[in-house]
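Omission of a single protein chain aside, the complex is shown with its protein chains in their original locations.
A, B and C label the chains in the order they appear, each numbered from 1.
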Amino acid sequence: MAHTLTPTADPAVDVEDVARLLTEDGERVADRELDPWVADVDTTALQSLYRDMVLVRRVDTEGVALQRQGQLGLWAPCLGQEATQIGTARALRSDDFVFPSYRETGVIHVRGASPADLVLTWRGEEHSTYDPAAINTAPLQIIIGAQALHAVGYAMGIQRDGTDQVAAAYFGDGATSQGDVNEAMVFASSFRAPVVFVCTNNQWAISEPVTVQAKYPIAGRAPGFGIPSMRIDGNDVLASMAAMRWALGHARRGEGPAFIEAVTYRMGPHTTSDDPTRYRDPEELERWRRRDPLLRVERLLRSLDAFDDEFAADVAADADRLGSEVRAACLGAVSRAPIGVFDHVYAEPHAGLDEQREHFAAYLDGFAGAEGTSR
Amino acid sequence: MAHTLTPTADPAVDVEDVARLLTEDGERVADRELDPWVADVDTTALQSLYRDMVLVRRVDTEGVALQRQGQLGLWAPCLGQEATQIGTARALRSDDFVFPSYRETGVIHVRGASPADLVLTWRGEEHSTYDPAAINTAPLQIIIGAQALHAVGYAMGIQRDGTDQVAAAYFGDGATSQGDVNEAMVFASSFRAPVVFVCTNNQWAISEPVTVQAKYPIAGRAPGFGIPSMRIDGNDVLASMAAMRWALGHARRGEGPAFIEAVTYRMGPHTTSDDPTRYRDPEELERWRRRDPLLRVERLLRSLDAFDDEFAADVAADADRLGSEVRAACLGAVSRAPIGVFDHVYAEPHAGLDEQREHFAAYLDGFAGAEGTSR
Amino acid sequence: MTTLTMAKALNEGLRRALADDPKVLLLGEDIGRLGGVFRITDGLQAEFGAMRVIDTPLAEAGIMGTAVGLAFRGYRPVVEIQFDGFVYPAFDQIVCQVAKLHYRSHGNVNMPITVRIPWAGGIGAAEHHSESPEAYFVHTSGLRVVAVSNPQDAHVMLRQAIASDDPVVFFEPKRLYHAKGEVDMGVDIADAPPMGLARVAREGSDVTLITYGAQVTTALDAAIAAEDDGVSIEVIDLRSLSPVDYRTVTSSVRKTGRVVVTHEAAREAGVGAEIVASVTERCFEYLESAPVRVTGHDIPYPPAKLEKHHLPDLDRILDAVDRVLDRPNSMTGVSL
Partner (left out) sequence: MTTLTMAKALNEGLRRALADDPKVLLLGEDIGRLGGVFRITDGLQAEFGAMRVIDTPLAEAGIMGTAVGLAFRGYRPVVEIQFDGFVYPAFDQIVCQVAKLHYRSHGNVNMPITVRIPWAGGIGAAEHHSESPEAYFVHTSGLRVVAVSNPQDAHVMLRQAIASDDPVVFFEPKRLYHAKGEVDMGVDIADAPPMGLARVAREGSDVTLITYGAQVTTALDAAIAAEDDGVSIEVIDLRSLSPVDYRTVTSSVRKTGRVVVTHEAAREAGVGAEIVASVTERCFEYLESAPVRVTGHDIPYPPAKLEKHHLPDLDRILDAVDRVLDRPNSMTGVSL
């Protein structure tokens, strides 16, 4: 180590300073580091990645629509981030365990979340619906950065069990400012835990550009904690998959944590409650439209003669099917009975709460008699 | 920035991998980066640095003795860390502002803490005695890492006032694991705040070796946050002063934060309550004895014919004087009256607490009548 | 007097504080260009510049810790915590530093920090966006805690909080951000009722109903409904949760002899517990029946669709009023 260390001169905003395998024009370019990891990805595999990206975009559109129609309380669009989400998630093994943030619709879709799982939380029916053990995925996390530590702890458990699984934490560029994310790197490095950190740098944390969080590329932080990292084009599904396979391989071989900064763009508002016109230049969005992650795969597939009308129609039909299922799950939702608010606070009986539940039941019963409300 | 970043191969425990100006044998060696910063340090200045180091060691010995004698509740020895503390503190301007941790006896001595200030907190008389504004130094901080953020905030204030002062935060190797210290780097970098972080890597956080906190040198972290850093021999008072002047210069010129990792050794126990024989190899201590920070300055001074019996006696007398003053301040301490526990909770009247104070006064008065306790 | 929403009254309070004192700074996530997710800081960065209205990195401990440092430097930081549920990462800095530094420094250092928290439920929000953490701060010695219930108080008390040399945790009920009311912006904050005083929001003689924040509205609704039933409820809006103005509270209780306390927060060791304990201690001989608390259940805040079963509504308050009046109620026959 040199005794005087100077930060890199690259600014955090340089979105071109990334590793990639697929240009905006859909041209497959070489990358010495990434290539080996996607050597097996043939045209069929590419088509399948594309299909998932379209499906997620369809769900996202449905989510926004359902929110507009008052069927969801909120929706956090992942429009523009499909390549990062599908590419990395498809690299995971089903027995790896994922700790997602709230925007990882694509990730939980790949993990096996049902149509209902994709929307009922946003509808406000439940904080979470799926059984984490069933799809090896934790509930969506809203507290920024908290899940990074959970992933490290889970990975420490894997270590103790002696298996070759890996835990993965997903978080945003904003999250890298949180103590929890930094402590996660400290713990991961200290214990050489089999964990992969996926930082989706979508350029924004609500209204704050990434430069509020970091003046220098986020990927540059991990090595200081002893963690190898990669900075990739997060709008490139192949690079996303390759980097994730690299990181997973590193962790799976017992070599400890790895870090990925996926440079992408949040094309929608932060959530349906947000109004990005207050803080961002419409031209920026236009520039990113040209980098659309789906478009470049479509172009590549076309150049490979693997994208014809039939394929497009088939994918669209699939997407429509999923969209309708999501909509049906949303519209068909039945809220818990009032007394249900007491369910699952504790795993074992709790005298205080049990008494409260009883009193509330008595209260509701009084009502039932008086006004016909049922519990 | 390269797209794949690999951590340095140097282990955190390599204590030789540092910049220095003074060898264990007291030989002055050159360092291109550091030399310019101490070009003005002549023999007299060296003697003065030496004197301060001896004084602090004397206070430290007194602190331990007073604790053994039951006069202090606790003492956190800084034995072995005198070069880091004196070298860096003497580089500060009096109008810079320091945020020290509990072990910075040497730092607060240089800042102007009185003999009483050095011990009354440890005696349990007060949480802190000096007026921070008077010596531009915050109260000692016990919550590990919290003060790093305070220094950044203070530096943001300096920025707003448009002066060329600098804020400095002192913390240990253990503290680097805390979220607060990492967030401090994020904020400092984001706002380009005039703050210097001094990490005293004394190899231990109570019983935990630095490798629990970091597998790679701590100085390697700052650049990832966009902060230039230096790793120096913290047992070398010249290197400590030079590095601090470099860092302060950087911050003072408006170029933002800087970071120093001073590699030194805690030669004593963590505190007087600690028993290091339970966790550390006595040979390690022996190795570090040979690197004693005072010894090497003495050797240098001898080689410059600037260390004779007269000088030694003069320094010893100075040290004894300070030692006695510390002891006298300790033994002469008068505890606050019981009702004084209510002082300074709020800056303005608080109806609830004022009532409590009144009731407690009435209670104490009752006692005064009954048993002669005065308030 | 002007008719303003609470959001706008707060915005004007901040504007005035920034204009009056150059040491006042605003810190928070998204408070600049966006004007905060609730627009409470709308337009302030444009008016006062990015050096005074500061978009911070996304880290609450960082925000609070730098606010402490700014206070050391003589500034008066006003911190926005984006939502109630995101204050916990800053808890250590609040409890160990903000609350204690004046004491620790022997009165040499002031911590005139205002922590604004958009607060509590009833707006159908996502998890962690409807929390009522006020009891944690009330239990923390060294802090002042206030909760506002109307635009006038919001405007004046915010300015008073910022002017206070002590740290103030300032709770803003999200549910009332868009509620309108008359605001006298010309008021001299020294002449206005101090933020430590409670307010009799409605006079009554049978039962004292004590509450704060958005729940004041529910309490007033309950009082109106009870009137039809021949019960006269006095509603007290505490305004300050630490200290509590027991002079106002006890003079009401001495009159009515019957007490209901209501808040959204969980019941166990909540603010209601403190009020009931103190009222009992101070007014025991005046009490005709045991004071009753009507609170959120002791559960994590439930999903939005279920929050109506969690929040103490008009009916639950009236049921409690029946209880303190020994009239038939849901607890009739239930043993405690």
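Heads up, the rule we're going with is that a contact is a pair of C-beta atoms (placed from the backbone, for glycine too) under 8 Å apart; a residue touches a chain by one contact, two chains touch by 3 or more.
What you see is a predicted model; the values in this text were computed from it and never measured.
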From A:49, A:108 or A:149, residue that would touch the chain that is not displayed: A:149
Contacting the left-out chain in the complete assembly, out of A:17, A:82 or A:126: A:126
Where the unshown chain meets chain A, residue by residue: 97, 99, 126-129, 131-133, 138-139, 143, 146, 148-161, 167, 179-180, 183-184, 186-187, 190, 343-348, 350-353
Absent-chain interface as seen on chain C, which is shown: 61, 85, 88-89, 91-92, 95-96, 99-100, 103-104, 127-128, 135-136, 138-142, 242, 246, 250, 265-266, 268-274, 276-278, 280-282, 284, 287, 289-293, 297-300, 336
Touch residues of chain B, complete complex, unshown partner: 73-74, 102, 121-127, 142-144, 174-175, 177-180, 205-208, 212-213, 273-274, 278-279, 335-336, 338-342, 345, 352-353, 356, 358-360, 362-363, 365-367
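FYI, only the chains that are shown with their structure count from here on.
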Remotest chain, chain C as reference, centres from CA atoms: B
Distance between chain centroids, defined by C-alpha means - chain A, chain C (Å): 35
Averaged-CA centre spacing for the pair chain B and chain A, given as whole angstrom: 43
Approximate Å spacing (C-alpha centroids) for the pair chain B, chain C: 40
Residues of chain A touching at least two other chains: 177-180, 212-213
In chain C, residues with contacts to at least two other chains: 56-57, 59, 61-62, 89
